[in-house]
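Next up is a structure, given as C-alpha cells.
Every protein chain of the complex appears in place save one, which is left out.
Letters are used for the chains, namely A, B, C and D, taken in the order the chains are written, and counting of residues starts over at 1 for each.
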Amino acid sequence: MAGVPRAPMQPDIILEARSLGRDFNGFTAVDKVSLAVRKGDIHAIIGPNGAGKTTFFNLLTSFIKPSRGQVFLDGAEITGKSPAEIANLGMVRSFQISAVFGHLTVLQNVRIALQKRDGGAPNFWSANRLLERYNERALEILRLVRLDSAADRLAVEIAYGQKRALELATTIALEPRVILLDEPTQGMGHEDVEHIMALVKSFAAGRTVVMVEHNMKVVAGISDRITVLARGSELASGTYAEVSANEAVIEAYMGRKKHRSPN
Amino acid sequence: MELFGLPLPVVMGQIVVGLVNGSFYAILSLGLAVIFGMLNIVNFVHGAIYMLGALLAWLLLTKLGVSYWWSLLIVPLLIGAFGCVLERTMLRRLYQIDHVFGILLTLGLAYIIEGLARYWFGAAGMSFDAPEAFSGAYNLGFMRLPKYRVWVIVASLVVCFATWAMIEKTKLGAYLRASTENPAIARSFGINVSVLVTLTYGLGVALAGFAGVLAAPIYQVSPIMGHSLIIVVFAIVVIGGMGSILGSIITGLFLGLVEGLTRAYWPEASTVVIFVVMILVLILRPSGLFGKE
Amino acid sequence: MTSSPLALEVKHLQAWYGESHVLHGIDIEVRQGECVSLLGRNGAGRTSTLRAILGLTSQRSGEVRIHGRDVMSLPTHQIARLGVGYCPEERAIYASLSCEENLLLPPVLKPGGMSLDEIYDLFPNLKERRKSQGTRLSGGEQQMLAMARILRTGADILFLDEISEGLAPVIVEKLGQVIEALKQRGYTIVLVEQNFEFAADLADRLYVIEHGEVVSHLPAAEIASQQAALKELLGI
Amino acid sequence: QDAKAKISDGMVKIGVLTDINGPFMDNVGRGSIVATEIAVEEFGGKVLGYPIQVVSADHQNKADVGSARVREWLDRDKVDAVTELGSSAVALAAMKIAQEKNRISIVTGAGAVRISNEDCTPTNLHWVYDTYSLAKVGTQSIVKNGAKSWYYLTADYAFGHSLENDGKAFIEGAGGKVLGSSRYPFPGNDFSSYILKAQASKADAVAIATAGLDLQNAIKQGKEFGLVEGGQQAVAMLMSIVDVHGIGLKDSGGMLFAESFYWDLDESSRAFARKFFEKTKRMPTALQAGQYSATLQYLKAIEKAKSDDVADVMKAIKSMPINDAFAKNGKVREDGKMVHDMYLVRVKKPAESKSPWDYYTVLETVPGDKAFHPLAESKCSLVKK
Partner (left out) sequence: MNTQATEKKITVAVLLLALVLPVWLYPVLMAQLACMALFACSLNLLFGYAGLLSFGHAAFFGIAAYATGYMTKAWGFTPELALLGALLLVMLVAFCTGSLAIRRKGIYFSMITLALSQLVYFIIVAAPFSNNEDGYQGVPRGAFLGLLDLGNNYVLYYFVLAIVVLTWWGVHRVVNSPYGEVLKAIKDNEQRVTSLGYNVNRYKVLAFTLSAGVAAIAGGLKTLVFGLASLSDVHWHLSTDGVIMMILGGIGSLIAPVFGATILVLVHHLLSGEFDALVPVIMGVIFVACVLAFRGGVVQYLHTLVRLLTRRAP
C-alpha cells in the first residue's frame, strides 16, 4: 500500500478507512476494509455475527492496533494515535456491552463527559462543587434520553435498557463530530428503540454517526448508507433499498423474512 | 573447569539444590494457585499452614510415635479437613464482598495459628530426623547429595503432577474455573459449586501441609518457619501466570534454580532476584509465563 | 396439549435483590412440551422471574414446582438437575475457558441432549472459533454459545432469556427453526423476549409482566384480537 | 527504708524491653523477664528499703515501637532503668533516649560493638557480649590449633558483617586466611547452596555468622551435606544453648563457638540455673543470665551509692568488681562495657552428654581483658586518652 499515491479526499468525507485489517493469531477478523463516511450521514455497518464489526470499530478508535491499513479523520491520518487522542479529536464510541460508571450517579456519569470537554487535565486542587455548573447541561441531556428522573440514582441500580440510554447520553455530552455506536438499541424495549432512533437521528444533524446494528427496523429507519461486512470483508454497500435487495446480503445476513420499517 | 568464576562442580551442585528448593516452591505455589484461581483469595495463611504441617508431623512423632510415612498421609488429610472447616465457616462469607477482605481474614488466621504455635512452642527450632530409609547421601562425584532431598524432588513432582492431571485432565479444572468466574451460572448448570469450593480450598491447604511434612526433616521445625514464605510463593504464582496450574509448578522449579544460581554468584541478591524476575515477566508478558492472555 | 402434565408451576412467587423487592407474586404454569413467552417492558421483572425460579435471587418466597416437585428448599444446582437449562441474558460466557470448553462445561443432566456435531451444524461459527477464548468471541457468537451450551445437557425445560438479541436476522430466523424443532422433540420452553414478533411466532401462550406481576395472560391465537391491549402494555 | 538514701519516686523501677513474639523470643523474651525477677527476688524485692518493680514490654524488633515505649516509660512511668533492648536498632535508640532523659540503659540483648564504642553514652551499660569478643574468642585459638583457612557464611546484616570482619582480622592475625564468604540475605532458610560453596572452598573451618533459626538450619544442613564428615570444622560465631537444644546433639555435636555463659560452670551458675529452670522448664541462655546479672549489679550499685541517681549509680557500678552466676572476673569499663571471662566451648556428642542440658565442654576460658575490644582502640568519647 505504501507506494500508492493517495487520492485527494473528497471534501465531504469525514471518516475514511483504507484497507484496514487485523489478524488474531492467524485468524483474520478484519481483512482489508475500506470505508468512507460522509459528513452528516448515519452510516450503518451490518453483517453476520463475527463479521468483524466490533473489531472494525476497535480499529477505528485504536482500542485495537490495526495489522494493516490507515484511518483518516477529516483528512488527517489518525492511525496509531491513542484512543484518548482520537476521542479528543472528536470521534467517540460506545461499547457493545453497556459501559456505565456503576458507582457514580446517573448525573455524575454525564458530568464526567462534560468535564472532559472543558480540557480534561487532572484538576485535583479544586472542590468538586466546581462541577455543579455542569448540572444544568447534564440534566438537559438526560432529559433527551428520558433519564432525568433517575438523575440521582446510582448507575448500577438502573435497568439494562436505561444503562444503554445513559451510555448514549454520556457520549452525546462530549458533542463529538463523529460518534460510533455499537448496537445502541440492543436489549431495549420497543418504545425505547424508537426513542433512541429518534434521538440518534436528531443528533446526527450536523454530525456523523456510524453504527453497528442488528435491528433491521433501526437500520432501515434511520441509516443513510449501509456497509455490509461478512467474514472480515466488505460484502456490499449502498442505501437500505440497494443492500436489502442484494442476493449475497440476503443470503449471508438478512434472511428472506420481511423487515418492516416503522415509518 | 570454571563457569563464570565458579568451579563447575559447584555450579552443578547449585542446580541440584536449586531443584530441591524449587520442588518446595512448586507444591506451595501450586496450592496457592489453586486457591487463588478458585476463590480469588490470596491465601495469606499458606505459610502458617505449611508450618502447621511440619509441626504436626513433629508432634505426631514425638508425642504419639507416629512415623514420618504415616504423617505424610495423615497430616495433609487433617489439614485438608481443617481447611474445609475454615472455608465452610469463614471464607465462605467473603465471596459476596470485596476480595481484599480475604487478605485480612487469612492474615488474621495466620496471626492466630502462628501466634498460638509460638505461645506453646517458642520460636526456636525443633529437630526432626529424616526417616531411616533416606538418611545418608549419594555421592555424585561433584557433591554429596542427601538421599532425603532426592526423595523430596520425587515426592513433590509426583504430587504436583497428580494434582495437575486431576485438575486439567478431568473436567474438574473447567468446573473450578467456571465456578470462580460466575458461580451463579455454574450452579444453574447443576454444578455443586459450594462443595467444589470447599474441597478445593481443602486441597490447596492440604498441599501446603504436605510440603510442611516434607520440609520437617530438612529445616528446623519452628512456628516461624513459614512466616515470610507467602510473598515469595505468591510472586511465583504470578510469574507462572495466575490460573495456570502447570505454570505454577514449572515456575516453582525454575525459580528454585534461578535463586540457587543467584546464591552462588551474588548471594546478597538472592531474595530480591525473584522480584526482579517478576517485574521483567510482568512487563514483557503481562499474563505471566504460562498464563493465557 | 392441555392434557400433558405441568412441567413448571409457579405460584405467588416473590423475590428480592437485597433490599429491593422486584417480584410481587408471579403465577405461571407451563405444561410439558409447551413454549411460553414472558413479555414486558425493560425492568419489568422477566429475567428476575427466571432467576427466582432457579433460586438465583438473594431471597424468594411462594411456590415453585418443577415436574411436580417442590423446589423452594432446594439449592440451585439441584433445581438445575431436575432438567432445567438456563441461557442468561448477559450470556455469562466464561472468559477463562475456550469456546469448546464453554460448550462442554455444563454436566449432562439427562440423556437426549444434542451431540457436539449437531450443535456445530446448527452454529457453524462456533465450530470455526472453537479454540478461541470465550470472551474473545463476537457478541453474537457469545449469544449462540450461551444457547448452544444448554442444548447438550439434555435439560428438557429451557429458560431462554433474550436469545435473539444481537444476532443477525438470518441467525434469528434459524434460531426460530431450532426452537420449533425443540418443541417438536418435546422440550418445554420459557422464552423471555424483547423481540415481540419472534416470540409471537413461537409461543403457545404469552404472559405479560409489569412491575413484578403478571398483568395479562393470553394464548397465541388471541394475539391478533388483543393487539390494542398489547400495544398498551408493551408499546409495540 | 534507709532515710539517707535518695531514691526517686520512692521506688526503683526496671523496664525490660524485649522480644516477646519475634525470632529471638527464646534467647531473651519471657526468660529475660523471669531472670530479672529472680534478681529482684534475691534482693528481697526491696533495695535500701524501697520497693523494686519490674515492668516489661515487647519491642517487636521495631526501633520505633521500642523507642515509643522507652520514651513513655521514662517520661511518664518513672522507670529508672531500661534493660535487655535485644536488637541493635532498639538498643541504640533506647540508649539515646535514656541519655537525653538522664536515666540508665543496660543493653544485655544486643551485641553491636558500636553500642559501647562510637555510639557509647555516659548512661549506658553494655553487658553480655559484643561481636568483637565473639569473633575473637571464636576464631583465634582455633586458628592456632590448626584451622588455617576459613570460609564465612554470613548474614548480610551489620552484625553479620562485624562478626565476619572482626573474625577475619583475628584469623589473619593468628596466621590464618579467609578464603571467601557468602553473605546471604537475613532471614534465609535454605543454606545448602552456601554449604556447597564452603565445601568447594576446601577451607579448614567454616564460620557461620548468623543467629537464631538461620543458624540452626545452617548447622543442620551442614550436617546433612556432610560438611564435618568431609573434614571441615564448623564454627558458629554466635550460638546459644537454645540453638544446641533445638538442633539436638546428634547434628550439633562437635560445633565450636564462643559463649559468655554456661549454666554448668560453677556452683553459683548452677544455683541460678536451677531457679530459672523451675520457672521456665529450660536452662538460661547467656543473654538471660546476663540480664539477671545486670539487674543484680544495678541493684547492688544503688545499694552501694545509697541513691538511684544516675551519676551515682554509674560511678558505683564502675567501681565494683563483678562476680555472680553469670559474670566471672567482671568489671565495667569507662565506655560502659562490662568485660568478663569468655569461653570457647565445644558441643558434646550425644554419647558424652550425661544428663539433660549437659551440652558443652568448655575448652578455653579467655579473660575479659583479652576477649573484649581494648580501650586503647576505643572510639568512645568517654574514654580519656
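The rule is short, and it goes like this: contacts are C-beta pairs under 8 Å (C-beta built on N, C-alpha and C of every residue); 3 or more make two chains touch, one makes a residue touch a chain.
The structure displayed is predicted, hence computed values, not measured ones.
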| item | value |
| --- | --- |
| Shown chains that the omitted chain touches within the full complex | A, B, D |
| Option from A:Gly40, A:Pro83 or A:Gly238 whose C-beta touches the chain left out | A:Pro83 |
| Residue of D:Glu41, D:Glu72, D:Glu352 or D:Asp369 touching the missing chain in the full complex | D:Glu72 |
| Selected residue (touches chain absent from view) among D:Ile14, D:Leu48, D:Val82 or D:Ala112 | D:Ala112 |
| Residue among A:Val100, A:Val218 or A:Val243 that touches the chain left out of view | A:Val100 |
| Per the touch definition above, residue among B:Val10, B:Val42 or B:Leu289 touching the missing chain | B:Val42 |
| Footprint left on chain B by the chain that the document does not show | 42, 90, 93-94, 97-98, 100-101, 103-105, 107-116, 118-119, 231, 234-235, 238, 242, 268-269, 271-272, 275-276, 278-279, 282-283, 286 |
| Residues of chain D (touch criterion as defined above) contacting the omitted chain | 20-21, 30, 55-58, 60-65, 67-69, 71-72, 75-76, 87-89, 92-93, 96, 112, 114, 119, 156-159, 161, 185 |
| Touching residues on chain A - with respect to the absent chain | 61, 63, 82-88, 92-95, 99-104, 108-109, 111-113, 115-116, 120, 122-128, 130-131, 167, 170-171, 174 |
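Keep this in mind: only the chains that are shown with their structure count from here on.
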| item | value |
| --- | --- |
| Chains in simultaneous contact with chain C and chain D | B |
| Contact-richer chain pair [B-D vs A-C] | B-D |
| Length of the line joining the C-alpha centres of chain A and chain D, rounded to whole Å | 75 |
| Chain D residues counted as touching two or more neighbouring chains | none |
| Overall pattern in which the protein chains touch one another (line/ring/star/complete/other) | line |
| Residues of chain B touching chain D in the complex | 6-7, 9-10, 13-14, 17-18, 20-21, 115, 118, 122-127, 129, 137, 143-144, 146, 148-149, 218-220, 222, 224-225, 228, 260, 263-264, 267-272 |
| Interface residues, chain D side, partner chain B - complex | 21-27, 156, 182-185, 187-190, 192-194, 196-197, 199-200, 212-213, 216-217, 220-221, 224-226, 230, 242-243, 245-248, 250-251 |
| Complex contacts: residues of chain C adjacent to chain B | 54, 56, 75-78, 80-81, 84-86, 88, 92, 94-97, 101, 104-107, 109, 133, 149-150, 153 |
